[in-house]
Structure formats: structure tokens, C-alpha cells
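Heads up, the thing below is written out as C-alpha cells.
On to chain A.
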Amino acid sequence: MMQPGLYHLLFISTALFFIGVYGFFTRRNLVTMLMSVELILNSVNLNFIAFNKYLWYDKMDGLFFTIFIIAIAAAEAAVAIAIIINLYRSHQSIDVENTEDLRY
Partner candidate 1 sequence: MPNATYIALIPLLPLAGFLMLGIFGRKYFKNTSGVIGAALLLISTVLALYTAYGYFFEYGKVDGVYQKLVPLKYTWLQFSENVSIDMGIIIDPVSVMMLVVVTFVSLMVHIYSLGYMKGDERFPTYYAFLGLFTFSMLGLVVSSNIFQIYIFWELVGVSSFLLIGYYYDKPSAVAACKKAFIVTRFADVGFLIGILILAFHSGTLDFNTLITTLTSPETEGYKSAAAASFMGVSALTWGLALVFVGGAGKSAMFPLHIWLPDAMEGPTPVSALIHAATMVVAGVFLVARLFPVFAISSPNALTMVGYVGAISALIAAIIACTQTDIKRVLAYSTMSQIGYMMFALGVSKYGGEEGLGYTASMFHLFTHAMFKALLFLGAGAVIHYIHSNEMKDMGGLRKYLPVTHITFLIACLAIAGVPPFAGFFSKEEILLAAYEHNTAIYWIALITSGLTAFYMFRLYFNIFWNAPSPLERAGGEVHGEHHGEGGFVMMMPLVLLAVGAAGAGFIPFGHFISSDGKQLNTEFHLQFSIAPVALGLAGIFIAMWMYKKQNNRPDKIAASLSSLYKAAYHKFYIDEIYTFITQKIIFNLIGRPAAWFDKNVVDGMINATGNGTKDISESIKGLQSGKVQSYAIYFLAGVIGLALLFIYWWT
Partner candidate 2 sequence: MNLSLLILIPLLTAAAVLLMRNAAQVRWVSLLGASAQLVLAFVLLFLFNQQRAAGNTAQMLFETQYNWFPSWNISFHLGVDGISVAMILLTAFVVIAGVLVSWNVTKMTKEFYFLLILLSMGAYGFFISLDLFILFFFLEIAVIPKYLLIGIWGSGKKEYAANKLALMLMGGSALVLVGLLGIYFSGKEHSFDLMKLAALNIPLQIQMICFPLLFAGFGVFTALFPLHTWVPDGHSSAPTAGSMFLAGISMKLGGYGCLRVATFLMPEGAKEYANIIIILSVIAILYGAFATMMQKDLKYINAYSSVSHCGFVLLGIGMLTKTSMTGAVMQMVSHGLMTALFFAVIGMIYERTHTRQVSEMGGLLKRMPFIGTVLFIVGLCSLGLPGLSGFVAEMTVFMGSWQHPDTFRRIATILACLSIVVTAVYILRAITKTAMGPLKEGFELLTDATWNEKLAALILIAGIIAIGIAPFWLNDLIAPGAEVIMQKLAIPK
């Protein structure tokens, strides 16, 4: 095993990202889909941090972006859950298959 470095982190973030994507595609429950989105966001955060740490250690911009993303992710999660709950009220279900109102 070798010394962990940039590539390792990038591998983790990419894997995380595509795991999130896989989840987004396969999950039918909106809450679990939201979880997948969180995974994707985290993979991005990890990317920022990794680049900041290994390539541009003289700056902290990656770090700030991560902070902002976390903030926005929190807001997004709140809004998403509000929507999900609202949807649950109107459809009695949060299955994505049942929410087809956005159709031709």
C-alpha cells in the first residue's frame, strides 16, 4: 500500500459521486433520493478539499467553497424536505413513480 495522496482522495470522491448517481437512479423513495444527492454533494466537497490540500495549499478558496456548499446543502435539504412533506400531503406517497404531474 502506498502513501495516500491526491489520487486516493479523488478516487474516493469519484466513487462517492457515482454511488450517489446510482442511488439517484435506482431509488424510488424521494427521501432516499435526497440522500443520494447528499452523497454527491459530499463527493464534491471532498474534491475541493483535496485540491486545496494538495495543489493550492497557499490558498483557502477550496475550503471556502466547501463551507458554502455545506451551507447551501443544508438549505437545499430543508427545502427538499418541505417539498417532500407537501407532496406527501397531496399524494399520500413520496414514491417518485407517482409524481408524474410534470408531463407533456
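Heads up, the rule we're going with is that a contact is a pair of C-beta atoms (placed from the backbone, for glycine too) under 8 Å apart; a residue touches a chain by one contact, two chains touch by 3 or more; residues count from 1.
Quick note on selection: all candidates are chains of the complex that A comes from, given by their letters.
Note that the structure is a prediction, hence the values are computed from the model and not measured.
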item: Which of 1 or 2 touches chain A - same complex, any copy; value: 1
item: Candidate 1 partner contacts - residues on chain A that touch it in the complex; value: 21, 24-25, 33, 96-97, 99-104
